[in-house]
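Step one of this worksheet: look at the structure below.
The other protein chains are all here in position, but one chain of the complex has been omitted.
Just so it is clear, A and B label the chains in written order, and each chain counts residues from 1 on its own.
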Amino acid sequence: MNITVTPATFSYVEFDADLTTRVARELAASMGLDRDVRIEIDETTPLAKIIVDVPTAANEPIVVHADSGAFEDTRRPRRQSENTTATSLGRVLYRATDRLQGGFGEAPADGELTLAQMAAWETYSVGRLARLGIPVNQQRWRYNFRNRHGFSDAGDESFALLWSSDGLTWGELQAISERAISVGTPARAQVGT
Amino acid sequence: MADPYKPRAPIAPWDRRELPGLFDVEESARRIGNYTWAEMKLFEALGGWVATVPELDVKMRLGTHCYKHAWHAELWHKRLPELREMNPDRLTEPANDAMVQFVEAMTEPEAPELTIEKLVGVYRVFIPHFVAAYTFHKNNTSQITDAPTIRSLQFILQDEHDDWREGEMLLQSLIETPEEVDRATAHQARLQKLMLQAGGIAGPGSIGMNPTTSASATAGATNRNGGH
Partner (left out) sequence: MRTYFPVEELARDERFSKVNMRERMADPRTLAGDSATTTRKSRGNNNRLVPSRRDATDAARALMHGIFVGEIQALEGAGRTCHDFAVSNVPGTGPSGADSDPTTGNTVPFALKLDMARQAWDEARHVEISVKLSDWMGTEIGQFAENTVLFEAACSTDPVLRLAGVNRALEGLAIDVFTTMKDFGDLAGDPYLEFCEDWMLADEVTHVKMGSDWLRKVTENDPDRRKKALDFQNVVDKLFSYGGTRSDSEESPIGLARRFRELAGFSDAEVADIAAVSLAALDERKSSVAKMRDQAVTEMADQLGTA
């Protein structure tokens, strides 16, 4: 498995391509991913968008396009955070792995996923990252899930199920997400009522 | 229902308030002028220290307590004209020079490592003396003629007790080593000696006991108003 990171050196940010390579290699090994991975970092933007292209041909690499903010240490602007790098890369690499390993054939392309579907998949991915030993703030992802599925006990139960799951199929994942949405949150919910 | 025209005692039998009090109008105003000054110094110090303490919980408490003491100063400032002092600023002054020295020493610590000293000055010396002076005032002024002062004292004492407790708990949580115990007690002793010289928030006699037997106590405590 070959990991490449571009650019090799950075001028807008103080990033380390070797660090990114190492993190990606460790993640891929933990996930059982045997494809080549190419990581393209856009260091000219502080945004944190990260997307992944999953090739259909077996000899083509997975390509990750990341804005510099996706790997940045939010405490120290322009510097790289290993943990943020691992979390961001882990999320997209798990999505790629899911698509490649089967069971996710019916899943829409990343760009076509609804906000709720993406939040559900992110929950599923980050829960697995946590079990790999990557430090994550579960509440951050719970809040993201709630924003997309409503603030309800049933939604939180769905979140917990996704977070602790392994080996889901797209159909199972989507069913959990839809169940949470169907309960939803009444608009303008009142505190304490 | 009882006959509304039947004469009743104007003061109910369960109302045990007494008419006599220890302070005349002038003395009450003098003390309240000293309280105003001291409460002002305290809220200014608490406000100033907020930016200097790194501990987030302490920062928030200082900001909260800053307002409470500002409100006390406001209550006293408003009370003075009701005590025939039409220029409240004339009486808004420290009890004596030793009280000025005390406030200067209390507000001296600024470095971020000196949170213990800052809190000791306020919560182990200044506020306990407020509690003492206010309690003495409340218990000795006329319960009928000076009722407005008593009402303010009751509100203020509630705040002082709450803040005292919060400050003390912060201190207990910050003091972790025997060396820090020494730091706290050394600073407290230094300030306590200055307060002893001052004789309390309203000068000698703040709590009724006039420490005239102590030469060192009276030396620095020249009352600016020639009062008790």
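Going forward, contacts are C-beta pairs under 8 Å (C-beta built on N, C-alpha and C of every residue); 3 or more make two chains touch, one makes a residue touch a chain.
What you see is a predicted model; the values in this text were computed from it and never measured.
Touch, as defined at the top, links the missing chain to these shown chains in the whole complex: A, B. Mapped onto chain A, the footprint of the missing chain covers residues 12-13, 43-49, 67-68, 74-78, 115, 118, 137-144, 146-147, 150-151, 184-191. Against the chain not shown here, chain B presents residues 37, 40-41, 43-56, 59-64, 66-71, 73-74, 77, 89, 92-93, 100, 104, 107-110, 112.
By definition in this document, only the chains that are shown with their structure count from here on.
With centres set at the average Cα position, the gap from chain A to chain B is 58 Å.
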